[in-house]
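Worksheet: one structure, shown below.
Removed from the display is one protein chain of the complex; every other protein chain stays in position.
Presenting subunit A:
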Amino acid sequence: MSSPEQWTRPEPGAGPAATAAEPTPEQVIAGLRATTEGGTELTQLLNPEGERLASPRFDPYVADIDAEALRGLYKDMVLVRRADRESNAMQRQGQLGIWVPLLGQEAAQIGSGRALQPQDMAFPSYREHGVAYARGVDFRELLGIFRCSDHGGWDFKRHGFHPYTIVIGNQVLNATGYAMGQKFEGKVGDDDGEATIVYFGDGATSQGDVHEGFVWAAVYDAPVVFFCQNNQWAISEPTERQSRLPLYQRARGYGFEGIRVDGNDVLGCLAVSRWALEECRRGNGPVLIEAFTYRMDAHTTTDDPTRYRLSDELEVWKHKDPIERVRAHLARTGGADQAFFDDVQAEADRFAAELRDFCFNMPDPPPERIFSEVYADPSPQLDAQREEYLSYLSGFAEAGGH
């Protein structure tokens, strides 16, 4: 096990063979190391200590990020994390049916989300609350999904943010088709062109739809950025259950470029995403980005990660926190003072309080919502079902309630 790049491929004589159910101790150790390291090809502009690292290739893409802009990215991440923690708590209090935490993935989402232009389209999975925020979707609009009062009703065109997709990997094909449309309409070819970005996790890379999305995008030169947030775990299945190669290297097999970026480095994610989107705008796409990050909380609030992962792993990743490194950098360079950090925290608390207030007062949808907008054209059958059911319900009201 000389390199994390090979960590899932047992070397001859490396010990007893792994079974499908149980990896060998050597593999566990190697896997842990690879999980916490990003490998030699990890692109990183801001290290966990908050030091700015030079990158001749990607520095030009963040040349405009001065202290003020960096403070903005910091604030974005703090607000999103605070809203995420509040939502997680509201689930625990029974106000939300389920919550999908993004804790630890703020940099990947804000970095890539802030790289998008208004004309671009983003196709999220179901954990992209930070991208939604970056696209101007009101965080409150996400809550309906998790309170189970709607399926996500934001204006996707206005925000350039497609509805959440819960089936794993479906959205990768949908995004690819959308990007093909951008290409067919001639919106690709210069710096003002359009691009599409699609989000999925490391687990999704095992899905046929992701493979097919890569194939379609490659053969039609679709301007789509495949943004894989490798948070190391697909519920309880580690990345080693999805691939024996680092995920970004898969792109080569499809004939386009893949790159691994430190997913906890907001500057790195911003730079790499801007580069990839620019490649797409100019007609040089698609591009695969593997944002190497870590899911600090459970998969969802129904999950218990203590059953399948080591607390040591969590402790290692705490030192790579995406927000703390920006804070350290700002403090070290004089880009922000304590008053700034206090103000941001106060704003985040207000943001969370508003969210809580909204959630607690969210009305249930009326029963007729069951029947609405199943079809674009009228449906006499459904109209009849609705009338019959509403009439049935009104019978209870006339009888003095039910």
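Here is the rule we use: contacts are C-beta pairs under 8 Å (C-beta built on N, C-alpha and C of every residue); 3 or more make two chains touch, one makes a residue touch a chain; residues count from 1.
Keep this in mind: contacts and distances are computed from a predicted model.
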item: Name per UniProt, for the chain absent here [options: "Pyruvate dehydrogenase E1 component beta subunit", "Inner membrane amino-acid ABC transporter permease protein YecS", "Cytochrome bc complex cytochrome b subunit" or "Thiamine pyrimidine synthase"]; value: "Pyruvate dehydrogenase E1 component beta subunit"
item: Listed residues A:Val215, A:Leu245, A:Ala331 or A:Leu390, member touching the removed chain; value: A:Val215
item: Hidden partner chain, touching residue among A:Gln119, A:Ser372 or A:Ser394; value: A:Ser372
item: Per the touch definition above, residue among A:Leu46, A:Ile65 or A:Leu173 touching the missing chain; value: A:Leu173
item: Subunit A, residues in touch with the chain not shown (by the definition above); value: 123, 150-153, 155-157, 162-163, 165, 167, 170, 172-186, 208-209, 212-213, 215-216, 219-221, 372-377, 379-381
